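For this view, one protein chain was removed and the others were kept in their places.
Let's look at chain A:
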Amino acid sequence: METMSEIDRGSGYSGQTRRELLVKGGGALFGLSTVGALLGACGGSGGESSGAGSRLSRFILADWGGNTARIRRDTWGRAFTERTGLSVASTALDYGKFRAQVESGNVSWNWLDAEGWFALGNEDLFEEIPYDTLGITERDVLPVPNAFTPKAVMSYHSCYAIGHKTDGDLKPPEDWVEFFDTKAVPGKRSLFNWPYGTVEIALIADGVPYDELYPLDLDRAFRKIDSIRDDVVFYNSGAESQQLLVSGSVDFVQAWHNRIGSAAKLGSPVDLRWGQNLQIVTHHTISKHQKDPDACVEFIRTALSPEPLAEYARASLNAPPTQAAYDLLDEETRRWMSTNPAHLELSVGVIDDRWWGENLDRVSRAWTEWIGA
């Protein structure tokens, strides 16, 4: 059996959730890195590490920890440091703390890895995106909706697809309809214990067409999941989704595509079925009341330029949103990309982050009460 650390070293999922971070003691991490940031800020006033013209001593990325944060520093961060001379550090992202920073007018995080629902649902926290200076146009972008919005521009793409073992006798489900059909396709399944995306998947499996998904019918989704609940093990984090599949605790898993790709690249006998895959868009934002908004714009410009974006895609297996970056990828990496044309062809659509931005609190409360009772 592969150990967790082996899997984790190769993975780079950025769609970890607030739950995952908090469950793993993100509080302590936050404390340490905040102290680090403060020390950095004090030490930096001498100016020894300051980038030319910037008022920052360091550029702080609010991120989801572990490999995710490391890969981001090693790719986007390194390219940014080469361009600006500003060094980059990570701290633990917590949306509540971020909102408190913006509302108090004292923002110490220079960039955050905002999930789409947060970026699109909290526009009061962000500045307009200066598209004229970003050097990117709609023509460069792979065909995914919500890529350009006034206060958020896409950063990378991901999707929910079906992870399965390749060394068993069981036939994997080809799409969500089969994933929820335990008679036609027997085997243990694993679903994410979080409503974002999982509710859509249950409704799609129940035959709801994509254009009729929103507003999401929660009761119908819960009924659908209840109908196979005896065959479901729920997971709470991306790492756990890999571990359940690789260790053989389950046969199939609703997974972020890059989690399965990373495990496969490390030699685990796992693969993906892309039928009805559900696309996820993540966004760059520029928070209000930053000390140096220009540095943030420069970071976004760097992160959207072809080479750093391709490098990030190769390391994390999250898909680049621009054609120029996609063109730089080798065949083996493209095979795992959620924006591979063949995979987009099979997709049902993109999660509606505008809807989630308005409804996540209510839905997550309903989810907790339904699943716990």
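Note that contacts are C-beta pairs under 8 Å (C-beta built on N, C-alpha and C of every residue); 3 or more make two chains touch, one makes a residue touch a chain; residues count from 1.
The definition used in the following text is that contacts and distances are computed from a predicted model.
UniProt records the chain missing from this view under the protein name "Putative spermidine/putrescine transport system permease protein", selected from "Methyl-accepting transducer domain-containing protein", "tRNA 5-methylaminomethyl-2-thiouridine synthase TusC", "Transcriptional regulator" or "Putative spermidine/putrescine transport system permease protein". Set against the missing chain, the residues A:135, A:186, A:248 or A:267 yield one that touches it, A:248. Touch with the chain that is not drawn comes from one residue among A:167, A:211, A:331 or A:361, which is A:361. Within the complete assembly, A:236 is the residue of A:108, A:236 or A:323 that touches the hidden chain. The missing chain lies against chain A, touching residues 18-19, 22-23, 96, 188, 193, 229, 233-234, 236, 247-250, 361, 364-365, 368-373.
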